[in-house]
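This view holds just a subset of the chains, kept in their places.
As written, the chain order gives the labels A, B and C, with residue 1 at the start of each chain.
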């Protein structure tokens, strides 16, 4: 397919590369030019503005957050330049409210909008092992299916309304954060009782909790090793806030979400916002006086 | 080995049976006589009081809670009748405070006390697939190791102080309850946004959360099917309170624990205490007005 | 002084009337024309658009919320029409973020901006008994002081930055909501123990808590009488969210704020958003199973 691709961060570049490898004709754009140049050597065309990218069967966007989407896609004029036959596939983790707003704006112009947020980090994206949650008009999803197949190991359709995919993504991140906090609390209880947190968490992650969400973070929590960050705490806080905002809009209380928000703000206040979000482990230790720094 | 066994509930009877099958000489006692009679047919001797059971190399206790341990083992006189060479292996999920008290009482009498709480339900116990967390004097653990091997698939030693095994067990149950609540919150967010909670939770439990703690409960939460109870919510609440009490004693705050306590009390107040603890799913739906019953 | 006045809701009309009574020359505007006509009979000039109102020494705005301020004052063009000598006195309860944005926009145009949110309901406003919190450039405050004196019993200056007055107002509302929730929790504890909540709360409000924030709500909570609303719960929720947002922007956790948000959303989900915010009393009773409706 002829595909435009906007947003070549660590995730986006890996995803665009997999589109190229699958034989798609990809035109890319990124705010800073380096990543685009790197892909040029692998067959991508490089556009000089987002507007040039949207003249394609589909345009995939993988921007950092709500602000970037608004800046590039709305204020930057990309939306206004899309042809009626182009399908917008938005892979970013954005707010439900923005997803709803984008859906309306596309509809008003007769354009197809598909939300396709992904689970997985850059190395997972590079290995084409992403899990992609997708929502939008069935016909549009069918059309862009080859793109999703080229970028991930599996696609999970969840509904006709694009924002529904964002709810699933946001909910998933809330669950990961909850898994981290649960380990942090239990580890602090263990430390207070003279236990080795590594041995303690190992029991859980070898049995009932033998899954990636736990195994990815238990070692770091036990060792208080939060750098380099796999996923920065300040980004995790952003995502928890997206969940709380989605709850706010529908009167859904999220007690764990509120507790996470407070703990993560405490981490940021302590200067740990740039560390991995498993630095929640230190928040738990600090509030119980088990570490002083 | 010559073993006494006290407490033949659904868990205890399965564990005692596995001791018999492994060739140990087991004398059993239970408050109500039926389970003991049933084991008699499989080779167990049946004692008429707890006191008769403790004349053994080891006595394994699997009682329901703190009150039962106090009633049978302390007030009932079993402790006073133990010979110096008998090792007490307490498999019950009890409070850290009682574990510490029992340790002191055994020490004062020159007796060995080992805590060996287990992860797993009756069917897991029957299949000899329990994970057993053990703490106590190394020599005593070494001696009773064949008993643990006969009852579980794996033994996890965590320390010299018996209460440390109880902390690991209590912490593990807090983690399971947290996993349930996280799914309950996210599912309610999904329902409020028109998603099918079964499809939504399936994505998580097929990928990052592909482990037993989640897979055991996601289906029930999605279908609002909380009976029959695998583990009653009121017992889960008891265990969450054990975690909070252990935190209270060491100034360790457990924000998730507090949130769980409140949600579980709300479930009990709504008449759901006897249902499975995944009935936290309904607490989340009710507080957001998504169901009215 | 020559004063423009925008926003004649229940609060605004009482405040504008007091300006007229103090001899100021007042030109008014309101989205719906009736309140303006009513003031015309008392000497006010009636403008046909917000833009006409700002040709004055000062313009006082008393709009409902952030959206109304943006719609009328920013999008409606009032700001653009202000002369360099006009001082904007914003009495509305708005977000800290909007206060900061408005301050910048005024500064960029060389205009003076003063925040002057008020404590008190319409009857208090009518009686000229408002407490007015004020922040902004000292010179501007000095100039508009006669207006504040005409509208309230006392003015409380808190700083040079306008948003600081909004923080004080938002914080005050968080404190009132906290007072209500504290009474709601304690009353539910009393009810669960067979106490008469009216007698119970009366002890507190006659002694340590003999102040308006408590005495205004204790009777309604005890009697479960939440209508007519003195201040609607959904507006209280809006203000709690303003506090949480101000905390979000500065990494300040507000555990009471989070608890309030959840309880208030639960009230809205139960259909009580239009009732008085003391309907938190019913949230407490419901979550403990003490009432079923």
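Some notes on this structure:
Just so we're on the same page, a residue touches a chain if its C-beta (ideal position, glycine included) is under 8 Å from a C-beta of that chain, and two chains touch if they have at least 3 such contacts.
What you see is a predicted model, and the numbers here were worked out from it, not measured in a lab.
Here 3 copies are displayed; the structure file describes the full homo-oligomeric complex as 4 copies.
As a working rule, only the chains that are shown with their structure count from here on.
Distances from each chain's CA mean to the overall CA mean are smallest for chain A. Remark: subunit B and subunit C have CA centroids separated by 52 Å (rounded to whole angstrom). Between the CA-based centres of subunit A and subunit C the separation comes to 38 Å, rounded to the whole angstrom. Of all residues in subunit A, those touching 2 or more other chains are 247, 251-253, 255, 259, 262, listed in ascending order. Taken together, the subunit C residues at the contact with subunit B in this complex read 262, 265-266, 269-271, 287-290.
Residues 241, 247-248, 251-253, 255, 258-259, 261-262, 265-266, 268-269 of subunit A touch subunit C in their complex.
Within the complex, the subunit A residues that touch subunit B are 96, 119, 131, 133, 156, 158-159, 161, 163-164, 167-168, 170-172, 174-176, 178-179, 181-183, 185-186, 188-190, 192-196, 199-200, 203-204, 207-214, 243, 246-247, 250-257, 259, 262-263, 284, 287-290.
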